[in-house]
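Here the complex is missing a single protein chain, while all its other protein chains stay put.
So, subunit A:
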Amino acid sequence: MTAQDVTRHGPGTGPEEIRAVVLRYLARYVDDVAVLDRERLISDGWLDSLAAIGLVAHLERSFGLEVGDEDLELTNFDSLDAVTALVVRKLAG
């Protein structure tokens, strides 16, 4: 799956698909994807700040949404479930 393949998921995209897109992105930054089931990916240092800031850009590109300051609570980005939930909320408007 290449970067091009994961772009342009719009409104109506289901949570499973969203989760898969996020997982594919985060998997770039770990050797063992099992790590990504953890709760505190950023605050415990499993992902560094480049991965974190890259994730914001990746979500914006992949789902055509805008991440604003109100979304920036770290809890929105600290686990796969949290990121998925954030995207679901934002796509629902």
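Just so it is clear, contacts are C-beta pairs under 8 Å (C-beta built on N, C-alpha and C of every residue); 3 or more make two chains touch, one makes a residue touch a chain; residues count from 1.
Everything that follows uses one rule, which is that contacts and distances are computed from a predicted model.
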Name per UniProt, for the chain absent here [options: "Acyl-CoA dehydrogenase", "Cytochrome (Ubi)quinol oxidase subunit III", "ABC transporter ATP-binding protein" or "Fe-S cluster assembly protein SufD"]: "Acyl-CoA dehydrogenase"
Absent-chain contact - pick from A:Arg38, A:Arg61 or A:Arg89: A:Arg61
Missing-chain contacts mapped onto subunit A: 1-3, 24, 27-29, 42-43, 45, 48-50, 52-54, 56-58, 60-61, 69-70, 72-75, 77
